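Handing you a structure now.
Of the protein chains in this complex, one is absent; all others appear in place.
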Amino acid sequence: MLLEVENVTAGYGAGPNILDGVSLRIEQGKSYCIIGPNGAGKSTLLRTICGLLRPRSGRIIFKGEVLNNLRPDQILRKGICFVPQDRSLFPEMSVKENLLMAGYTLTNKQDLEQRIQTVFEIFPVLKERQSQLAQTLSGGEQQMLAMARALILKPDVIMLDEPSLGLAPLVAIQVFESIKKLKELGMTILLVEQNARKGLECADWGYVLDLGKNRFEGPAHSLLHDPQIEELYLGKRRGTRPQGKTRTLEQGVDGS
Amino acid sequence: MPENPSRDEIVKARKEVYLGSVVAPRVESRKLFLFSLLCALALFPLLQVASGRFNYWLHMLLFTFLNVTMAASWNIIGGYAGYISLGHNVFSGIGGYVAGALLIFYGLSPFLTAPLAGVVACLFGLLFGLITLRTRGSAFIIATIALVLLTKLGLDNWELLGGTNGVSLPLLPLPARFVKLPFYYGMLLTAVGAVYLSYRIRHSKFGLGLRAIAQDETKAEVAGIPTSLYKILAFAISGFFPGMAGALWAYYLTYLRPTIYFAILGAAEIVLMVLLGGRGTVAGPVLGAVLLVAMNEFFVARFGSTELNIAGTGLLMLIILIFFPEGIVGTLRDRKKLPRLLDWG
Partner (left out) sequence: MIQLVQVFLLGLTLGGVYALMASGLTLIFGVMRIVNIAHGAFILFAAYLAYWGFKLYQIDPMFSLLFTMPVMFLLGMGIYRLLFPRIAGSRRFTSMTVLLTFSLALIMEGVMGFLYSGIYRSANPPYTTRALLFGPFYLPLAQLYATLLSLVLLGLLFLFLRFTRTGRAIRATMQNRTAAQIVGVNVEQISTLAFGIGTALAGASGSMVSFLFTFFPAKHWQWIGTLLALIVLGGMGSLPGSVVGSFLLAVIAAYLGYFYGPTWSPITFYLALFLILLIRPEGLLGKKLEA
(Lines give C-alpha, C1' and ligand atoms only; values in the text may rest on other atoms or scores of the structure.)
Protein backbone atom coordinates (compact mmCIF):
# COMPACT_ATOMS: atom_id res chain seq x y z
CA MET A 1 0.00 0.00 0.00
CA LEU A 2 1.53 3.32 -1.10
CA LEU A 3 -0.88 5.79 0.40
CA GLU A 4 -3.56 5.12 2.91
CA VAL A 5 -6.20 7.52 4.23
CA GLU A 6 -7.80 6.17 7.36
CA ASN A 7 -11.07 7.57 8.59
CA VAL A 8 -9.98 11.19 8.20
CA THR A 9 -12.05 14.14 9.36
CA ALA A 10 -11.18 17.71 8.45
CA GLY A 11 -12.73 21.15 8.12
CA TYR A 12 -11.87 24.83 7.74
CA GLY A 13 -11.13 27.10 10.68
CA ALA A 14 -13.58 26.45 13.47
CA GLY A 15 -16.23 25.32 10.98
CA PRO A 16 -17.95 21.95 10.79
CA ASN A 17 -16.32 18.76 9.54
CA ILE A 18 -16.25 18.84 5.77
CA LEU A 19 -14.64 15.42 5.64
CA ASP A 20 -16.51 13.16 7.96
CA GLY A 21 -14.49 9.98 8.10
CA VAL A 22 -13.03 9.34 4.67
CA SER A 23 -10.82 6.38 3.80
CA LEU A 24 -8.80 5.65 0.67
CA ARG A 25 -6.32 2.92 -0.23
CA ILE A 26 -3.96 3.83 -3.00
CA GLU A 27 -1.63 1.25 -4.52
CA GLN A 28 1.56 1.86 -6.43
CA GLY A 29 1.12 2.31 -10.17
CA LYS A 30 -2.68 2.31 -10.19
CA SER A 31 -4.93 5.21 -10.97
CA TYR A 32 -7.95 6.25 -8.96
CA CYS A 33 -10.83 8.53 -9.64
CA ILE A 34 -12.92 10.21 -6.97
CA ILE A 35 -16.33 11.41 -8.05
CA GLY A 36 -19.14 13.09 -6.18
CA PRO A 37 -21.44 16.09 -6.32
CA ASN A 38 -20.37 19.71 -5.77
CA GLY A 39 -19.44 20.41 -2.21
CA ALA A 40 -18.91 16.74 -1.39
CA GLY A 41 -15.45 17.54 -0.06
CA LYS A 42 -13.36 16.13 -2.88
CA SER A 43 -11.06 19.13 -3.09
CA THR A 44 -10.93 19.26 0.67
CA LEU A 45 -9.75 15.67 0.71
CA LEU A 46 -6.89 16.36 -1.68
CA ARG A 47 -5.96 19.52 0.22
CA THR A 48 -5.84 17.50 3.39
CA ILE A 49 -3.64 14.81 1.88
CA CYS A 50 -1.08 17.32 0.66
CA GLY A 51 -1.01 19.18 3.96
CA LEU A 52 -2.70 22.45 3.05
CA LEU A 53 -5.29 21.47 5.63
CA ARG A 54 -4.60 19.53 8.82
CA PRO A 55 -6.75 16.47 9.49
CA ARG A 56 -8.74 16.73 12.73
CA SER A 57 -8.68 13.00 13.31
CA GLY A 58 -7.79 9.83 11.46
CA ARG A 59 -4.47 9.08 9.80
CA ILE A 60 -2.81 9.65 6.47
CA ILE A 61 -0.05 7.13 5.88
CA PHE A 62 2.39 7.32 3.02
CA LYS A 63 5.04 4.63 2.56
CA GLY A 64 4.44 3.57 6.12
CA GLU A 65 4.89 7.07 7.52
CA VAL A 66 2.18 9.18 9.14
CA LEU A 67 1.81 12.54 7.36
CA ASN A 68 -0.75 14.12 9.67
CA ASN A 69 1.42 16.81 11.19
CA LEU A 70 3.71 17.62 8.31
CA ARG A 71 3.77 20.90 6.42
CA PRO A 72 2.90 20.94 2.70
CA ASP A 73 6.52 21.38 1.70
CA GLN A 74 7.55 18.37 3.76
CA ILE A 75 4.82 16.22 2.24
CA LEU A 76 5.84 17.37 -1.20
CA ARG A 77 9.39 16.21 -0.57
CA LYS A 78 8.03 12.79 0.38
CA GLY A 79 6.70 12.50 -3.15
CA ILE A 80 3.08 13.67 -3.30
CA CYS A 81 2.29 16.40 -5.82
CA PHE A 82 -0.96 18.28 -6.08
CA VAL A 83 -2.55 20.15 -8.98
CA PRO A 84 -5.39 22.15 -7.45
CA GLN A 85 -8.74 22.93 -8.97
CA ASP A 86 -7.89 26.59 -9.61
CA ARG A 87 -4.49 25.54 -11.01
CA SER A 88 -2.66 27.97 -8.73
CA LEU A 89 -0.02 29.21 -11.10
CA PHE A 90 2.22 32.20 -10.50
CA PRO A 91 0.37 34.64 -12.72
CA GLU A 92 3.12 37.23 -13.06
CA MET A 93 5.86 34.73 -13.84
CA SER A 94 6.63 33.27 -17.24
CA VAL A 95 5.99 29.64 -18.09
CA LYS A 96 9.69 28.93 -17.69
CA GLU A 97 9.83 30.70 -14.32
CA ASN A 98 6.80 28.73 -13.17
CA LEU A 99 8.62 25.53 -14.00
CA LEU A 100 11.75 26.78 -12.27
CA MET A 101 9.64 27.49 -9.20
CA ALA A 102 8.29 23.96 -9.47
CA GLY A 103 11.84 22.77 -8.92
CA TYR A 104 12.17 24.92 -5.82
CA THR A 105 12.92 21.89 -3.68
CA LEU A 106 15.61 20.61 -6.07
CA THR A 107 19.13 21.76 -5.55
CA ASN A 108 20.82 20.65 -8.75
CA LYS A 109 20.36 23.25 -11.48
CA GLN A 110 21.40 21.08 -14.43
CA ASP A 111 19.13 18.33 -13.26
CA LEU A 112 16.25 20.80 -13.09
CA GLU A 113 16.96 22.09 -16.57
CA GLN A 114 16.94 18.51 -17.83
CA ARG A 115 13.63 17.76 -16.17
CA ILE A 116 12.11 20.88 -17.68
CA GLN A 117 13.17 19.68 -21.13
CA THR A 118 11.59 16.28 -20.46
CA VAL A 119 8.35 17.94 -19.46
CA PHE A 120 8.47 20.06 -22.61
CA GLU A 121 8.50 16.80 -24.55
CA ILE A 122 5.25 15.73 -22.92
CA PHE A 123 3.68 19.17 -23.40
CA PRO A 124 5.23 20.73 -26.50
CA VAL A 125 2.87 23.73 -26.32
CA LEU A 126 4.61 24.88 -23.19
CA LYS A 127 7.95 24.96 -24.90
CA GLU A 128 6.58 27.34 -27.53
CA ARG A 129 5.18 29.58 -24.83
CA GLN A 130 7.97 29.39 -22.34
CA SER A 131 8.58 33.12 -22.06
CA GLN A 132 4.92 34.08 -21.93
CA LEU A 133 3.39 35.15 -18.60
CA ALA A 134 1.28 32.43 -17.04
CA GLN A 135 -1.74 34.71 -16.68
CA THR A 136 -1.89 35.17 -20.44
CA LEU A 137 -2.12 31.44 -21.22
CA SER A 138 -5.37 29.87 -22.35
CA GLY A 139 -7.27 27.65 -19.93
CA GLY A 140 -5.99 24.44 -21.51
CA GLU A 141 -2.42 25.67 -21.54
CA GLN A 142 -2.72 26.70 -17.91
CA GLN A 143 -3.87 23.21 -17.02
CA MET A 144 -0.93 21.72 -18.94
CA LEU A 145 1.44 24.05 -17.11
CA ALA A 146 -0.06 23.09 -13.77
CA MET A 147 0.38 19.39 -14.57
CA ALA A 148 3.85 19.96 -15.95
CA ARG A 149 4.76 21.73 -12.76
CA ALA A 150 3.79 18.71 -10.74
CA LEU A 151 5.63 16.32 -13.07
CA ILE A 152 8.92 18.17 -12.72
CA LEU A 153 9.38 16.53 -9.36
CA LYS A 154 8.72 13.00 -10.68
CA PRO A 155 6.37 12.38 -7.80
CA ASP A 156 5.23 8.98 -6.52
CA VAL A 157 1.65 10.16 -6.48
CA ILE A 158 0.13 12.94 -8.52
CA MET A 159 -3.21 14.34 -7.40
CA LEU A 160 -5.27 16.18 -10.01
CA ASP A 161 -8.30 18.19 -8.98
CA GLU A 162 -10.82 18.53 -11.80
CA PRO A 163 -8.29 18.98 -14.59
CA SER A 164 -11.05 19.34 -17.19
CA LEU A 165 -12.82 22.14 -15.36
CA GLY A 166 -13.70 25.04 -17.60
CA LEU A 167 -12.11 23.57 -20.71
CA ALA A 168 -13.71 23.22 -24.10
CA PRO A 169 -14.62 19.56 -24.84
CA LEU A 170 -11.81 19.08 -27.33
CA VAL A 171 -9.22 20.51 -24.98
CA ALA A 172 -10.62 18.40 -22.16
CA ILE A 173 -10.11 15.32 -24.29
CA GLN A 174 -6.49 16.33 -24.78
CA VAL A 175 -6.09 16.64 -21.04
CA PHE A 176 -7.56 13.18 -20.49
CA GLU A 177 -5.23 11.85 -23.14
CA SER A 178 -2.26 13.23 -21.28
CA ILE A 179 -3.56 11.67 -18.07
CA LYS A 180 -3.74 8.33 -19.79
CA LYS A 181 -0.20 8.87 -21.00
CA LEU A 182 0.92 9.44 -17.43
CA LYS A 183 -0.83 6.26 -16.45
CA GLU A 184 1.01 4.31 -19.11
CA LEU A 185 4.24 5.75 -17.75
CA GLY A 186 3.37 3.91 -14.55
CA MET A 187 2.55 6.89 -12.42
CA THR A 188 0.17 6.61 -9.48
CA ILE A 189 -2.69 9.01 -10.12
CA LEU A 190 -5.42 10.28 -7.86
CA LEU A 191 -7.93 12.10 -9.97
CA VAL A 192 -10.96 14.09 -8.92
CA GLU A 193 -13.46 14.67 -11.68
CA GLN A 194 -16.84 16.28 -12.17
CA ASN A 195 -16.88 14.73 -15.57
CA ALA A 196 -17.37 11.37 -13.95
CA ARG A 197 -17.54 9.19 -17.05
CA LYS A 198 -14.34 10.53 -18.51
CA GLY A 199 -12.68 10.39 -15.15
CA LEU A 200 -13.62 6.80 -14.49
CA GLU A 201 -12.50 5.85 -17.97
CA CYS A 202 -8.99 6.95 -17.04
CA ALA A 203 -8.98 5.06 -13.78
CA ASP A 204 -8.59 1.55 -12.44
CA TRP A 205 -10.59 2.12 -9.32
CA GLY A 206 -13.31 4.58 -8.41
CA TYR A 207 -14.48 6.19 -5.19
CA VAL A 208 -17.75 7.99 -4.67
CA LEU A 209 -17.66 10.73 -2.07
CA ASP A 210 -20.77 12.48 -0.85
CA LEU A 211 -21.36 14.79 2.10
CA GLY A 212 -17.86 14.15 3.37
CA LYS A 213 -18.18 10.36 3.49
CA ASN A 214 -17.24 7.42 1.31
CA ARG A 215 -20.44 6.20 -0.28
CA PHE A 216 -19.30 3.64 -2.73
CA GLU A 217 -16.18 2.19 -4.27
CA GLY A 218 -15.23 -0.39 -6.80
CA PRO A 219 -13.41 -1.11 -10.03
CA ALA A 220 -13.87 1.89 -12.30
CA HIS A 221 -15.56 0.05 -15.15
CA SER A 222 -18.09 -1.60 -12.86
CA LEU A 223 -18.96 1.76 -11.30
CA LEU A 224 -19.46 3.08 -14.79
CA HIS A 225 -22.12 0.49 -15.41
CA ASP A 226 -23.73 0.36 -12.00
CA PRO A 227 -27.32 1.56 -12.46
CA GLN A 228 -27.48 3.19 -9.04
CA ILE A 229 -24.27 5.15 -9.49
CA GLU A 230 -25.38 6.02 -12.96
CA GLU A 231 -28.63 7.44 -11.72
CA LEU A 232 -27.11 9.37 -8.86
CA TYR A 233 -23.81 10.59 -10.16
CA LEU A 234 -23.42 10.01 -13.85
CA GLY A 235 -26.77 11.29 -15.00
CA LYS A 236 -27.32 14.28 -17.24
CA ARG A 237 -27.97 16.53 -14.25
CA ARG A 238 -24.33 16.72 -13.32
CA GLY A 239 -23.56 18.29 -9.98
CA THR A 240 -27.06 18.32 -8.57
CA ARG A 241 -27.68 15.79 -5.89
CA PRO A 242 -31.21 14.39 -6.10
CA GLN A 243 -32.70 14.79 -2.64
CA GLY A 244 -34.03 11.71 -0.92
CA LYS A 245 -32.07 9.30 -3.06
CA THR A 246 -29.13 9.09 -0.70
CA ARG A 247 -30.89 6.62 1.47
CA THR A 248 -31.14 4.05 -1.28
CA LEU A 249 -27.50 4.57 -1.95
CA GLU A 250 -26.59 4.11 1.67
CA GLN A 251 -28.52 0.91 1.66
CA GLY A 252 -26.51 -0.02 -1.38
CA VAL A 253 -23.28 0.68 0.45
CA ASP A 254 -24.39 -1.25 3.51
CA GLY A 255 -25.54 -4.09 1.36
CA SER A 256 -22.33 -4.29 -0.63
CA MET B 1 -66.42 24.27 23.67
CA PRO B 2 -62.62 23.87 23.62
CA GLU B 3 -61.15 21.12 21.49
CA ASN B 4 -58.85 18.49 22.90
CA PRO B 5 -55.26 19.63 22.69
CA SER B 6 -53.01 17.82 20.22
CA ARG B 7 -49.99 15.85 21.32
CA ASP B 8 -47.65 18.65 20.35
CA GLU B 9 -49.53 21.10 22.45
CA ILE B 10 -49.26 18.80 25.40
CA VAL B 11 -45.53 18.42 24.90
CA LYS B 12 -45.20 22.15 24.60
CA ALA B 13 -47.21 22.70 27.72
CA ARG B 14 -45.10 20.16 29.59
CA LYS B 15 -41.96 21.89 28.50
CA GLU B 16 -43.36 25.12 29.82
CA VAL B 17 -44.00 23.50 33.12
CA TYR B 18 -40.55 22.00 33.40
CA LEU B 19 -38.50 24.73 31.81
CA GLY B 20 -40.79 27.64 32.45
CA SER B 21 -40.14 27.66 36.14
CA VAL B 22 -36.47 28.10 35.30
CA VAL B 23 -36.66 30.43 32.33
CA ALA B 24 -39.67 32.66 32.61
CA PRO B 25 -38.97 34.43 35.88
CA ARG B 26 -35.44 35.19 34.72
CA VAL B 27 -36.71 36.98 31.65
CA GLU B 28 -38.78 39.05 34.00
CA SER B 29 -35.85 39.67 36.28
CA ARG B 30 -33.82 40.88 33.34
CA LYS B 31 -36.48 43.35 32.35
CA LEU B 32 -36.78 44.38 35.94
CA PHE B 33 -33.03 44.81 36.16
CA LEU B 34 -32.87 47.06 33.12
CA PHE B 35 -35.88 49.02 34.24
CA SER B 36 -34.53 49.62 37.72
CA LEU B 37 -31.13 50.48 36.31
CA LEU B 38 -32.72 53.16 34.16
CA CYS B 39 -34.80 54.44 37.08
CA ALA B 40 -31.76 54.64 39.27
CA LEU B 41 -29.86 56.53 36.58
CA ALA B 42 -32.81 58.85 36.04
CA LEU B 43 -33.18 59.55 39.74
CA PHE B 44 -29.48 59.79 40.55
CA PRO B 45 -29.27 63.58 39.88
CA LEU B 46 -31.70 64.17 42.74
CA LEU B 47 -28.78 63.48 45.05
CA GLN B 48 -26.90 66.29 43.38
CA VAL B 49 -29.88 68.60 43.62
CA ALA B 50 -30.19 67.80 47.27
CA SER B 51 -26.55 67.97 48.31
CA GLY B 52 -24.55 69.49 45.47
CA ARG B 53 -21.67 67.10 46.15
CA PHE B 54 -22.13 64.69 43.28
CA ASN B 55 -20.72 66.69 40.40
CA TYR B 56 -17.82 64.26 39.98
CA TRP B 57 -20.16 61.29 39.75
CA LEU B 58 -22.44 63.10 37.35
CA HIS B 59 -19.45 63.84 35.20
CA MET B 60 -18.28 60.23 35.23
CA LEU B 61 -21.73 58.93 34.37
CA LEU B 62 -22.15 61.48 31.63
CA PHE B 63 -18.83 60.47 30.18
CA THR B 64 -19.85 56.83 30.38
CA PHE B 65 -23.09 57.59 28.53
CA LEU B 66 -21.06 59.27 25.80
CA ASN B 67 -18.93 56.19 25.45
CA VAL B 68 -21.89 53.83 25.55
CA THR B 69 -23.39 55.84 22.72
CA MET B 70 -20.23 55.60 20.69
CA ALA B 71 -19.66 51.91 21.34
CA ALA B 72 -23.25 50.81 20.73
CA SER B 73 -23.33 52.76 17.47
CA TRP B 74 -19.96 51.46 16.32
CA ASN B 75 -21.25 47.97 16.92
CA ILE B 76 -23.82 48.37 14.14
CA ILE B 77 -21.19 48.57 11.42
CA GLY B 78 -18.20 47.05 13.21
CA GLY B 79 -19.94 44.31 15.11
CA TYR B 80 -22.94 43.26 13.02
CA ALA B 81 -21.50 43.90 9.56
CA GLY B 82 -17.92 43.17 10.55
CA TYR B 83 -16.55 46.32 8.94
CA ILE B 84 -14.20 47.87 11.45
CA SER B 85 -14.18 51.63 11.55
CA LEU B 86 -11.13 53.21 13.10
CA GLY B 87 -12.55 56.67 12.69
CA HIS B 88 -15.87 56.66 14.45
CA ASN B 89 -15.05 59.66 16.60
CA VAL B 90 -15.29 61.71 13.43
CA PHE B 91 -19.07 61.48 13.76
CA SER B 92 -19.11 63.01 17.22
CA GLY B 93 -16.64 65.59 16.01
CA ILE B 94 -18.90 66.59 13.18
CA GLY B 95 -21.88 66.71 15.50
CA GLY B 96 -19.93 68.91 17.88
CA TYR B 97 -18.75 71.27 15.21
CA VAL B 98 -22.17 71.56 13.57
CA ALA B 99 -23.97 72.30 16.83
CA GLY B 100 -21.11 74.50 18.03
CA ALA B 101 -21.14 76.57 14.84
CA LEU B 102 -24.93 76.97 15.03
CA LEU B 103 -24.56 78.15 18.60
CA ILE B 104 -21.82 80.64 17.82
CA PHE B 105 -23.27 82.08 14.64
CA TYR B 106 -27.01 81.80 15.21
CA GLY B 107 -27.31 81.41 18.96
CA LEU B 108 -29.19 78.11 18.64
CA SER B 109 -28.90 75.88 21.66
CA PRO B 110 -27.23 72.51 21.00
CA PHE B 111 -30.06 70.92 22.97
CA LEU B 112 -32.28 71.90 20.06
CA THR B 113 -29.82 71.30 17.29
CA ALA B 114 -28.42 67.98 18.51
CA PRO B 115 -30.78 65.88 16.38
CA LEU B 116 -29.83 68.04 13.41
CA ALA B 117 -26.18 67.41 14.22
CA GLY B 118 -27.00 63.71 14.24
CA VAL B 119 -28.60 63.96 10.82
CA VAL B 120 -25.62 65.84 9.42
CA ALA B 121 -23.33 63.15 10.81
CA CYS B 122 -25.54 60.56 9.10
CA LEU B 123 -25.33 62.31 5.78
CA PHE B 124 -21.62 62.58 6.14
CA GLY B 125 -21.48 58.86 6.85
CA LEU B 126 -23.55 58.23 3.75
CA LEU B 127 -21.14 60.20 1.61
CA PHE B 128 -18.08 58.55 3.09
CA GLY B 129 -19.71 55.15 2.83
CA LEU B 130 -20.50 55.72 -0.83
CA ILE B 131 -16.83 56.33 -1.48
CA THR B 132 -15.31 53.58 0.60
CA LEU B 133 -17.83 50.83 1.15
CA ARG B 134 -18.14 49.82 -2.45
CA THR B 135 -14.83 48.11 -1.91
CA ARG B 136 -14.63 45.04 0.24
CA GLY B 137 -12.64 44.24 3.30
CA SER B 138 -9.70 46.07 4.67
CA ALA B 139 -9.59 49.07 2.34
CA PHE B 140 -12.42 50.42 4.48
CA ILE B 141 -10.40 50.40 7.70
CA ILE B 142 -7.56 52.18 6.02
CA ALA B 143 -9.95 54.76 4.67
CA THR B 144 -11.45 55.38 8.11
CA ILE B 145 -8.01 56.04 9.58
CA ALA B 146 -7.36 58.45 6.76
CA LEU B 147 -10.74 60.05 7.44
CA VAL B 148 -9.78 60.98 11.00
CA LEU B 149 -6.47 62.43 9.89
CA LEU B 150 -8.02 64.27 6.98
CA THR B 151 -10.84 65.81 9.01
CA LYS B 152 -8.41 66.92 11.66
CA LEU B 153 -6.18 68.46 9.04
CA GLY B 154 -9.14 70.29 7.55
CA LEU B 155 -10.36 71.71 10.84
CA ASP B 156 -6.84 72.56 11.97
CA ASN B 157 -6.68 74.84 8.98
CA TRP B 158 -10.19 76.24 9.20
CA GLU B 159 -9.58 79.58 10.85
CA LEU B 160 -13.24 80.55 11.06
CA LEU B 161 -13.71 77.87 13.71
CA GLY B 162 -10.47 78.63 15.47
CA GLY B 163 -8.11 76.29 13.62
CA THR B 164 -5.81 74.28 15.83
CA ASN B 165 -6.65 76.27 18.93
CA GLY B 166 -10.35 75.78 18.58
CA VAL B 167 -13.01 78.13 19.80
CA SER B 168 -14.90 78.51 23.07
CA LEU B 169 -18.63 78.18 23.32
CA PRO B 170 -20.84 80.23 25.63
CA LEU B 171 -21.71 78.57 28.94
CA LEU B 172 -25.14 77.25 29.70
CA PRO B 173 -26.47 79.93 32.05
CA LEU B 174 -27.28 77.80 35.10
CA PRO B 175 -25.83 77.73 38.61
CA ALA B 176 -23.00 75.26 39.12
CA ARG B 177 -25.20 72.98 41.11
CA PHE B 178 -27.58 72.38 38.24
CA VAL B 179 -25.49 73.00 35.19
CA LYS B 180 -24.67 69.36 34.58
CA LEU B 181 -28.23 68.13 34.80
CA PRO B 182 -29.50 68.95 31.31
CA PHE B 183 -26.37 67.39 29.83
CA TYR B 184 -26.78 64.38 32.03
CA TYR B 185 -30.31 63.71 30.86
CA GLY B 186 -29.53 64.56 27.28
CA MET B 187 -26.63 62.15 27.20
CA LEU B 188 -28.58 59.45 29.03
CA LEU B 189 -31.29 59.74 26.42
CA THR B 190 -28.75 59.49 23.61
CA ALA B 191 -27.15 56.42 25.15
CA VAL B 192 -30.48 54.68 25.66
CA GLY B 193 -31.45 55.61 22.12
CA ALA B 194 -28.22 54.18 20.71
CA VAL B 195 -28.52 50.92 22.63
CA TYR B 196 -32.17 50.54 21.71
CA LEU B 197 -31.40 51.22 18.06
CA SER B 198 -28.69 48.59 18.04
CA TYR B 199 -31.08 46.15 19.70
CA ARG B 200 -33.78 46.78 17.13
CA ILE B 201 -31.38 46.47 14.26
CA ARG B 202 -30.05 43.20 15.57
CA HIS B 203 -33.54 41.76 15.52
CA SER B 204 -34.50 43.11 12.12
CA LYS B 205 -34.14 41.72 8.64
CA PHE B 206 -31.62 44.46 8.02
CA GLY B 207 -29.56 43.24 10.96
CA LEU B 208 -29.73 39.69 9.70
CA GLY B 209 -28.39 40.91 6.38
CA LEU B 210 -25.55 42.72 8.09
CA ARG B 211 -24.60 39.62 10.02
CA ALA B 212 -24.67 37.62 6.83
CA ILE B 213 -22.23 40.10 5.37
CA ALA B 214 -19.95 39.63 8.36
CA GLN B 215 -20.12 35.86 7.93
CA ASP B 216 -19.42 35.65 4.24
CA GLU B 217 -19.96 38.58 1.97
CA THR B 218 -19.94 36.61 -1.26
CA LYS B 219 -22.56 34.21 0.01
CA ALA B 220 -24.65 37.10 1.31
CA GLU B 221 -24.56 38.69 -2.08
CA VAL B 222 -25.50 35.44 -3.78
CA ALA B 223 -28.39 35.11 -1.36
CA GLY B 224 -29.72 38.37 -2.72
CA ILE B 225 -28.70 40.77 0.02
CA PRO B 226 -27.82 44.19 -1.43
CA THR B 227 -24.52 44.20 0.40
CA SER B 228 -23.19 47.59 -0.67
CA LEU B 229 -26.45 49.31 0.19
CA TYR B 230 -26.64 47.58 3.55
CA LYS B 231 -23.08 48.42 4.45
CA ILE B 232 -23.46 52.06 3.50
CA LEU B 233 -26.76 52.37 5.36
CA ALA B 234 -25.33 50.69 8.44
CA PHE B 235 -22.40 53.05 8.44
CA ALA B 236 -24.61 56.11 8.03
CA ILE B 237 -27.05 55.02 10.73
CA SER B 238 -24.19 54.33 13.07
CA GLY B 239 -23.32 58.01 12.82
CA PHE B 240 -26.59 59.43 14.11
CA PHE B 241 -26.30 59.05 17.87
CA PRO B 242 -22.57 59.80 17.93
CA GLY B 243 -23.39 63.03 16.10
CA MET B 244 -25.97 63.93 18.72
CA ALA B 245 -23.72 62.99 21.58
CA GLY B 246 -20.91 65.04 20.06
CA ALA B 247 -23.15 68.11 19.94
CA LEU B 248 -24.00 67.79 23.65
CA TRP B 249 -20.43 66.98 24.58
CA ALA B 250 -19.07 70.09 22.84
CA TYR B 251 -21.54 72.29 24.67
CA TYR B 252 -20.72 70.53 27.90
CA LEU B 253 -16.98 71.07 27.46
CA THR B 254 -17.70 74.64 26.28
CA TYR B 255 -15.16 74.51 23.51
CA LEU B 256 -14.46 72.97 20.13
CA ARG B 257 -10.98 71.80 19.33
CA PRO B 258 -9.82 69.34 16.66
CA THR B 259 -7.58 67.38 19.02
CA ILE B 260 -10.41 66.29 21.31
CA TYR B 261 -12.53 64.87 18.55
CA PHE B 262 -10.09 63.71 15.97
CA ALA B 263 -7.53 61.77 17.96
CA ILE B 264 -6.67 58.31 16.73
CA LEU B 265 -6.57 57.19 20.33
CA GLY B 266 -10.20 58.18 20.77
CA ALA B 267 -11.17 56.07 17.79
CA ALA B 268 -9.13 53.19 19.13
CA GLU B 269 -10.87 53.35 22.48
CA ILE B 270 -14.28 53.00 20.91
CA VAL B 271 -13.13 49.88 19.11
CA LEU B 272 -11.54 48.59 22.27
CA MET B 273 -14.74 49.01 24.28
CA VAL B 274 -16.70 46.92 21.86
CA LEU B 275 -14.00 44.29 21.50
CA LEU B 276 -13.73 44.08 25.27
CA GLY B 277 -17.46 43.74 25.78
CA GLY B 278 -18.17 41.58 22.77
CA ARG B 279 -18.57 42.45 19.11
CA GLY B 280 -21.99 41.98 17.63
CA THR B 281 -23.78 41.59 20.94
CA VAL B 282 -26.17 44.16 22.40
CA ALA B 283 -24.89 44.20 25.95
CA GLY B 284 -21.21 43.95 25.00
CA PRO B 285 -20.59 47.56 23.99
CA VAL B 286 -22.37 48.85 27.11
CA LEU B 287 -20.37 46.61 29.37
CA GLY B 288 -17.15 47.43 27.54
CA ALA B 289 -17.75 51.17 27.79
CA VAL B 290 -18.46 51.01 31.51
CA LEU B 291 -15.42 48.85 32.17
CA LEU B 292 -13.07 50.91 30.09
CA VAL B 293 -14.15 54.21 31.62
CA ALA B 294 -13.75 52.72 35.08
CA MET B 295 -10.39 51.25 34.21
CA ASN B 296 -9.05 54.48 32.74
CA GLU B 297 -10.22 56.39 35.76
CA PHE B 298 -8.58 53.91 38.07
CA PHE B 299 -5.23 54.01 36.28
CA VAL B 300 -5.18 57.76 35.92
CA ALA B 301 -6.03 58.17 39.60
CA ARG B 302 -3.42 55.61 40.55
CA PHE B 303 -0.49 56.36 38.28
CA GLY B 304 -1.30 59.76 36.85
CA SER B 305 -1.88 60.46 33.21
CA THR B 306 1.27 59.25 31.46
CA GLU B 307 2.11 58.03 28.02
CA LEU B 308 1.99 54.54 29.42
CA ASN B 309 -1.79 54.76 29.29
CA ILE B 310 -1.52 54.69 25.53
CA ALA B 311 0.66 51.62 25.76
CA GLY B 312 -1.83 50.09 28.19
CA THR B 313 -4.70 50.67 25.79
CA GLY B 314 -2.68 49.00 23.05
CA LEU B 315 -1.67 46.09 25.21
CA LEU B 316 -5.20 45.44 26.39
CA MET B 317 -6.43 45.51 22.82
CA LEU B 318 -3.72 43.10 21.73
CA ILE B 319 -4.53 40.65 24.49
CA ILE B 320 -8.23 40.74 23.76
CA LEU B 321 -7.67 40.30 20.04
CA ILE B 322 -5.46 37.28 20.49
CA PHE B 323 -7.05 35.54 23.43
CA PHE B 324 -10.68 36.71 23.59
CA PRO B 325 -11.65 37.84 20.13
CA GLU B 326 -15.31 37.40 21.06
CA GLY B 327 -15.06 39.74 24.06
CA ILE B 328 -16.55 39.17 27.49
CA VAL B 329 -20.16 38.65 26.47
CA GLY B 330 -19.27 36.58 23.41
CA THR B 331 -16.84 34.35 25.29
CA LEU B 332 -19.25 33.79 28.15
CA ARG B 333 -22.02 33.00 25.74
CA ASP B 334 -19.90 30.53 23.82
CA ARG B 335 -19.18 28.79 27.09
CA LYS B 336 -22.86 28.98 27.99
CA LYS B 337 -22.04 30.91 31.12
CA LEU B 338 -23.57 34.23 30.20
CA PRO B 339 -25.67 35.54 33.07
CA ARG B 340 -29.21 36.25 31.93
CA LEU B 341 -28.81 39.81 33.11
CA LEU B 342 -26.30 40.38 30.31
CA ASP B 343 -28.19 38.47 27.65
CA TRP B 344 -29.97 41.34 25.96
CA GLY B 345 -30.79 39.46 22.81
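The first chain written gets the first letter, and so on, giving A and B; residue counts start at 1 in each chain.
Everything below uses one rule, namely that a contact is a pair of C-beta atoms (placed from the backbone, for glycine too) under 8 Å apart; a residue touches a chain by one contact, two chains touch by 3 or more.
Since the model is a prediction, treat every value here as computed from it, not as a measurement.
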item: For the chain not depicted, the shown chains it touches; value: A, B
item: Candidate in contact with the missing chain, chosen from A:10, A:26, A:45 or A:102; value: A:102
item: Of B:170, B:325 or B:339, the one touching the omitted chain in the full complex; value: B:325
item: Residue among A:82, A:207 or A:233 touching the omitted chain; value: A:82
item: Touching the absent chain when the full complex is considered, from B:45, B:82, B:243 or B:258; value: B:82
item: For chain B, residues in touch with the removed chain; value: 82, 84, 86, 131-132, 134-139, 141-143, 145-146, 149-150, 153-154, 156-157, 217, 264-265, 268, 271, 275, 306-315, 317-318, 321-322, 325
item: Residues in chain A touching the chain absent from view; value: 13, 50-52, 71-73, 76-77, 81-82, 84, 88-93, 97, 100-102, 104-105, 149
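Heads up, the rule we're going with is that only the chains that are shown with their structure count from here on.
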item: Approximate Å spacing (C-alpha centroids) for the pair chain A, chain B; value: 51
